[in-house]
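Structure incoming, see below.
With one protein chain held back, the other chains of the complex are shown just where they sit.
Labels A, B and C are assigned to the chains in the order they are written; within every chain, residues are numbered from 1.
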Amino acid sequence: MLEAANQGFPILSAIVITPLLAAVGLLFVPDDQRSVVRGVSLAGSALSALASAWLAWRYLVEAPQGGWLFVEHHELVPALGISYTMACDGWSASLLLLTGIIIFAGTWASFSLEERAREFFIFLLVLVAGVYGVFVAQDLFVFFLFYEIAVLPMFLLIGIWGSSGKVAAAGPFARAFRMLDVGGREYAAMKLTLMLLVGSALILASFLAMALTAGSFLMDDIGNAALPFWLQWFAFPALWVGFGTLAGLWPFHTWSPDGHAAAPTAVSMLHAGVLMKLGAFGVMRVGMVLLPDGATHWAFVVGSVACVNIFYGAMSAMSQQDLKYIVAYSSVSHMGVVMLGAATLTVTGWNGAIYQMFAHGVMTGLFFALVGVLYDRTHDRWVPRMGGFARIMPMVTVGFVVAGLSSLGMPGTAGFVSEFLVFLGAWEVRPWWAVIGVIGAFVTSIYVMKAVRAIFFGDGPPERFASLTDATGTERVAPWVLGLCLVVFGAWPKFLLDMIDATTPGYLVPIFEAMARGAQ
Amino acid sequence: MIGTLFLLALLSLVLLCSVQVARCPDLVHSVLWLAVTLLSTACVLVWLAAPFLAGIQIVLYTGGVITLMLFGVMLTHRDATAVVPNPIQRPAVALVAAVTLLAILLAAIWRTPELAPAAMSPQHEVTTLQIGQVLLAEQLLAFEVLSVLLLAAMVGAIVLSRRKDP
Amino acid sequence: MIAGDLRVFLTVSAVMFCIGVYGILSRRNAIGVLLCLELMANAVNLNLVAFARFSTGTMGQVFTLFAIALTVAEVVVGMALVILLQRTHRDIRLDVAEEMRG
Partner (left out) sequence: MNAVELAALTVLAPLVVAVFLIVAAPVRRNGVLAPGLSVLGSLVSLVGAGALLLRQIFGLDPDLTVERQWLVAGGETVARVGITVDGTSAAMLAVVTFVAAMVQIFSLGYLSDEPEEDRGRYFTWQSLFLFSMLGLVVSPNLLQLFACWELVGLCSYLLIGYWWRKPSAAKAAVKAFWVTKFADMGLLIGLVLLYYHTGAFEWGPGAVEQLAAAGSDPEKTPWVLPSVAVAGLMFFAVMGKSAQFPLHVWLPDAMEGPTPVSALLHAATMVAAGVYLIVRAWPLFEAAPVVLNTMAIVGGLTALLAACMAIIQTDIKRVLAYSTASQLGYMIAALGAGSVLGGFFHLTTHAFFKALLFLSAGSVIHAVHTNELSEMGGLWKPMKLTALAFGVGAAALAGLPLMSGFTSKDLVLEGLYKAASAPQPVLWFPFLACLFTVGLTSFYMSRVFLRAFFGKSSRRAYRAHEGGWSMRVPMMLLAVPAVAAGWPVATFAQTTGLFEPHIGLLHFTPVGGIALGFSVVGFAVALMVHASGGSGGMVSALSPLGDLIRLSLVDRAYDLAYRQALNIAAGVGWFDRYMVDGVVNAIGALTLLLGRWSRHLQTGRVGDYVYAVVGGLVLLAAWSQMISWVVL
């Protein structure tokens, strides 16, 4: 990989730096010039999105057989084997594309923000820079750095710009609920940050153990180092839980519903759309590829918990009355599909897992964008109080149905491709995993269609909502972009799938070797 | 022999004055006892072949610090009665703590074989010239940092003790 | 010989230090506490010089010099605090100033 280092323009660093530059630029814009603030942030996100689209295209053209592109390598601390190494493979390229799409749409979706818009966009752009960085960093030290950059601004974004809901204190822990003010935005922000930080601690410990044993922080070196089995035995579950917390892994998922419900629109889009993927990406790229023995040893547990995620998340979503909670729990369920695909340790399953990351990212981004429009007008998230909104908001209705169809795996949307691939992979390993996945998709169809019927169909809308309007102007951009992506990548998955598939088999080689070792 | 006796007397004086500092009921007296302690410590420093430090001790402590202390006492007790009260609380507990600490320290000092005269004997003397050279050559950075610290302390003291913002 | 025995000086320093500790624990007046703090600092200085005498190199004395300077800075800030205390509380007994309590 390093042979090709530092040839040509450092496009990967450019993609990471573009949003940062925009954030720095925003520092010099007066707070009251909202149009300039919007322009600068849109420029930053659009440029990085365009660059990542260009990158994906270049990848398809230049590396149809897989491999690394755009490698950058600069030593940072040679004594410890820390370097600034960036490189792009098919997985990175597709996930960068996702990030670009989501941040582009998310910027448009937050144009209606009034309060402290400048600071909001600064944090948002910093966060996105971190996300871009994680997907291309090839050095665990830098990887972790970007990971934290991506996770931490969330606290401020939710704590300052979020919204609060109400949760009744009940059950055996009622006192704790009263004490913590469950449902408030400060609560949500705090819970999200703390849970993710505990995960980060596990990640850091495993990273250090891996890197110090291998003598280098470079992922390639660690992969080649053949870490001892006992280390892998400990490090893999630590990484799984650590990254998994961000990926909504059951039972460490409870930050997700509260956090996503409390977060402002663009933040929910980014968080559910991209950040949760960081977790799954970490489990696969670091946990499974670099710790193949640990991964094969723990694969059954990972897959079974993923099944719990799928079914449990779907059932929880079905029981919710709060619109944002429905969408948030559906994310928990769908990230279960990603983890299920990862646990299969097969080419189809992994292709499906990465594709599901993309599909779910776009789908949930669309969901949250529309919920944002809805909430912006109604200031209500309680589904039973809604009804008949299709009359006043046809565009939101169509978008919601499209997102819902993708989430329940309707052919012609990206969700079908990914879920189907995952099921194919899962059946090879354990048929009942696939069966639970299929049942989960059916339960998804129940709660999605139930919500669609309750919100948009039937009599109505209620008196106090009757004068509301459909998505207008800038609000239409995000639904259009995301909806089109869902349909295009669902009808013609080849573009993205070829890119992913170029990379997957290479990553599975160490896993297959580990399986062979384990079978002896 | 006389030298030894003189040293013993000096050390006893240091300790006695220290005791007075800690238990004297009048604050002003305490300050004065401290002055005596510092002066006699300076003498011990001379004995330990550190005449320059002894000088610093006298100029800074006995000259500067004691004056400052007295100013402090005066400023905070403007209704100047004869005695500035310096009350004592729970002396027994404090004594127990101090004696425990002392016991530990003494045990550490006297039970460490590396500190015995056989291992530790007086080395050559250090001249003021050497100190100066070290200060302005090897330790220049620390020296400068210290000067900044002193400046900061001064500014801090002024900020802290001035009256409310005009 | 007493004069040639490091442990004698260390002992004196330790006793002085513990007297300072006793003073800090028993005094209620802020200036009184400050005085005992000086006592402890002095004990430390004595300790340092004694070690310097019984070892090679100039660093021991230079270090002591720094320590004295630091002590002076501490006294200056301490006295400023005492005066501030007097101004805000009309009293410099330390148990009056309890804002730091958790």
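Criterion: contacts are C-beta pairs under 8 Å (C-beta built on N, C-alpha and C of every residue); 3 or more make two chains touch, one makes a residue touch a chain.
Model, not experiment: these values are computed from the prediction.
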item: Displayed partners of the chain not shown (whole complex); value: A, B, C
item: Selected from A:Y84, A:F177 or A:F234 as touching the chain missing from the view; value: A:F177
item: Touch criterion as defined above, residue of A:W91, A:W298 or A:Y312 at the omitted chain; value: A:Y312
item: Candidates A:L50, A:A225 or A:I446 - the one touching the absent chain; value: A:I446
item: Which of A:L323, A:V417 or A:L482 contacts the chain that the document leaves out; value: A:V417
item: Residue among A:G133, A:P493 or A:P510 touching the omitted chain; value: A:P493
item: Touch residues of subunit B, complete complex, unshown partner; value: 89, 94, 97-98, 100-101, 104, 107-108
item: Residues of subunit A (touch criterion as defined above) contacting the omitted chain; value: 167, 170-177, 179-180, 182, 191, 194-195, 250-251, 254-255, 258, 312, 315-316, 318-320, 347-348, 351, 388, 390-391, 405, 408, 410-412, 416-417, 420-421, 423-424, 427-428, 431, 434-435, 438-439, 441-443, 445-447, 449-450, 453, 456-459, 493-494, 497-498, 501, 504-505
item: Touch residues of subunit C, complete complex, unshown partner; value: 21, 24-25, 33, 94-95, 97-102
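Here is the rule we go by: only the chains that are shown with their structure count from here on.
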item: Centroid distance [mean C-alpha coordinates] between subunit B and subunit A, Å; value: 63
item: Centre-of-Cα separation between subunit C and subunit A, whole angstrom; value: 58
item: Whole-Å separation of chain centres (CA-atom averages), subunit B against subunit C; value: 6
item: In the complex, subunit C residues that touch subunit B; value: 1-12, 14-23, 25-29, 31-32, 34-36, 38-39, 42, 45-46, 49-50, 52-56, 58-62, 64-66, 68-77, 79-84, 86-87, 92-93
item: Complex contact set, residues of subunit B against subunit C; value: 3-4, 7-8, 11, 14-15, 18-19, 21-23, 27, 30-31, 34, 37-38, 41, 44-45, 47-50, 52-53, 56-57, 60-61, 64-65, 68-69, 71-73, 75-76, 85-91, 93-95, 97-99, 101-102, 105-106, 109-110, 115-117, 120-124, 126, 130-131, 134-135, 139, 142, 146, 149-150, 153-154, 156-158, 160-161, 163
